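Handing you a structure now.
Removed from the display is one protein chain of the complex; every other protein chain stays in position.
Order of writing sets the labels: A and B. Residues in every chain begin at 1.
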Amino acid sequence: MKRLARAGFWLLVIAIALFALFPFYYAVVSSFRSGSDLFTIAYRPERFDLSNYVAVFERQPFGRNILNSVLVSGSVVALSLGLGITAAYAFGRIAFRGRSLLLMTILAVSMFPQVAVLAGMFELIRAFGLYNTLPGLILANLMLTLPFTVWVLTTFMRELPKEIEEAAFVDGATPWIVVRRVFLPLMAPAAVTTGLLAFIVSWNEFLFALTFTLTNERRTVPPAIALMSGSTAYELPWGTIMAGSVVVTIPIIALVLVFQRKIVAGLTAGAVKG
Amino acid sequence: MSRLIASLAAAAGLLATTSARAVEISISCSALGKEYEICKQGVDAWAARTGNTVKIVSTPNSATERLALFQQLLAAGAGDIDVFQIDVVWTGTLGNHLLDLTAKGQAVIGDHLPAMVETSRVEGKLMAIPWFADAGLLYYRKDLLDKYKRPVPETWADLTETARLIQDGERKEGKGEFWGYTWQGRAYEGLTTNALEWVASHNGGTIVDEKGEVTIENPKAAEALKTAAGWVGTITPEGVLNYTEEEARGIFQAGNAAFMRNWPYAWALAQGGDSAIKDKVGIAPLPKGGADGRHAGTLGGQLLAVSKYSKNRDTATDLVMYLTGEAEQKRRAVEGSFNPTIVSLYSDTDIARANPFIGDLVDVFSNAVARPATATGQNYNKVSTEFFNAVHQVLSKKSDPAQALSRLDRDLKRIKRNGWQ
Partner (left out) sequence: MIMSGAVAGAGAPVQVTGRGRRSSLTRSRIRAAWLFIAPSLIVVALIAGWPLARTIWFSFTDASLDALGDYAFIGLENYLAHDDGGWFGILAEPDWWHSVWNTLWFTAVSVSLETVLGMVVALILNAAFPGRGLMRAIILIPWAIPTIVSAKMWNWMLHDQFGVINDLLLRLGLIAAPVPWTANADTALWAAVMVDVWKHTSFMALLILAALQMLPQDIYEAAKVDGVSPVRVFVRVTLPLIKPALLVAVIFRSLDALRVFDLIYVLTSNAKETASMSVYARQQLVDFQEVGLGSAAATLIFLIIALVVVITLAAGRVRLGEDPR
């Protein structure tokens, strides 16, 4: 029985991994192919041809695009978490009037389709003189990540037992110190997860990135990939697009593997408080 | 001493005038890739001649994304891009933001293909200059027509019959995935171009005529759509309802179709080294709708326009005139297979040497049918969307042609309620 359960568990793990990985694997296979190969099916790479990867970096400042994406997404995460944790403490731990209304207002920002806010945002970015700059993109992306960050962190904040800050307050600590010394460590799993999710949202963002930048040097990864074209406007340069997509997935994987420890560390901290 | 001051002043003046004259023009003329290279060579030549500099702004490959980006920039009155490469059906949509080029272009515009010139006008004013042309073509497999001893189809009925014959024959020989005819049936602008070819070749008009009257509800148009709907699931895979150019090319180039409707770009790729059908392909005008019908390929192509918000309108206009001029169009035709819009270039020997099929194309281009973008102006996209959605319904057998066209007629008249503009 136990062995059966064990086998079932591993079967499930493998099934989920296959479902998640297969399209990516297919992208890797496709990235080694080119031209007419696009119209045939291959389950294994026939040859190890890196020409698409070379083309990705040669035809455009793709390294620069990746750096831009990292800078934008990194800043967005830092700002979202910084603003989010303080706001979440207030929303989650302090009872004050108008709290529900404010939370709803922040959420309302996420209720408009992106295309509808695009034009207004464009005017705003131009008015601030941030057109074709990375800070402009960071500001715009905050609109996508901040409501989510505040809400998720508030929820997790609220779940923590109320006793934990009492001692600190009795000792005369200020709310700021309580947030930093008491909640920050306890919130680690939630903060790392939210930060990771915010990073990916910003990393994937296409419409703002396309509209608010003009030159190749300022573009982030998604518009850079959308700019790749074949020899004519109709031709789809599949191999290059796939190579680009594979390249940009690597930083995310690295990020997750690096933050593994943090998530586990949070787990222990969470267990201690119980 | 005074001479020194004078010469210094003259030098300063010279410096001032050159720096005032030499400006930076930004142009959006392509996504990246080969098109970018060809465009870059052209603008660099102009820059070297005039002392100005040119910056190329890459725009997305997809036409929809490109149009949306242009609209966003222009609606905000942003002068960041001086020269826009626009599709032939965008002139009306963007017209209010473009510079009137009538005065500058008048002298040379007579040299261009009349149909292309027509697409560059808004209410009689020349808002853009034609840059290169495109039109729908019929691609066929020479080897298979020989094998089954059939001529290149003249009418859609011929095509249907021949496609059927070849498809049955090839499948009997074990090619289970072989199809007769592939084209573009996804609910997008490409379906409008395909369906307009069917309707126009049956003499069923162009949806809206030149005077702005809605003409689509007629028996010939219904017949054309009925023929096309008959292909789906018989000689054309059902998946065609979601095919764009590349999906259609995929089937043909893998050697799995006898005929294909596509733009001229597919020629070079079908003849490429890795193509399964290299040297087995021919091109012809699209078939006629019956004996008294006509050959009709929908006109496509790109124009160059100057933004009204440009800070250097005259210099930008000069760049447009250079790029659309005869010498540059010839260079682009030879080096990049871009089909010229200047009629005389079709008999140019250098171009003929580089692209042997260019002579065949001149007839196609001069008989090409233009989408009703000029007549419907601002509302073209609505008309096109209603049209391709109605056609899509017929193709997916959700409504019959006559019924769909009568509904379309009503919807188009409703859009026209307050006139087209």
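Annotations for the structure displayed:
Convention: a residue touches a chain if its C-beta (ideal position, glycine included) is under 8 Å from a C-beta of that chain, and two chains touch if they have at least 3 such contacts.
As the structure is a computational prediction, the values presented were derived from the model and not from experiment.
Residue-wise, the contact with the chain that is not shown comes from B:254, picked out of B:47, B:254 or B:276.
Summary of contacts with the chain left out: across B:24, B:123, B:213 or B:238, the touching residue is B:238. In the full complex, the hidden chain is touched by chain B at residues 64, 67-68, 71, 75-76, 93, 96-97, 177, 179, 185-188, 237-242, 247, 250-251, 254, 256, 378-379, 381-382, 385, 388-389, 392, 396.
The set of chain A residues touching the chain not shown comprises 9, 12-13, 16-17, 19-21, 23-24, 26-27, 38-41, 43, 79, 83-84, 86-87, 89-96, 99-100, 102-121, 123-124, 139-140, 142-143, 146-148, 150-152, 154-156, 158-162, 165-166, 169-170, 174-176, 179, 186, 189-190, 192-194, 196-197, 200, 203-204, 206, 221-222, 225-226, 238, 241-242, 244-245, 248-249, 252-253, 256-257, 260, 263, 266-267, 270-271, 273-274.
Keep in mind that, in the parts below, only the chains that are shown with their structure count from here on.
Interface residues of chain B facing chain A in the complex, by the touch rule stated above, are 26, 30-36, 55, 57-63, 65, 69, 72, 75-76, 78, 80-81, 245-246, 249-251, 253-254, 263, 265-266, 268-269, 272, 274-276.
For chain A in complex with chain B, the touching residues are 34-40, 59-60, 118-119, 122-123, 126, 131-132, 210-211, 214-216, 223, 226-237.
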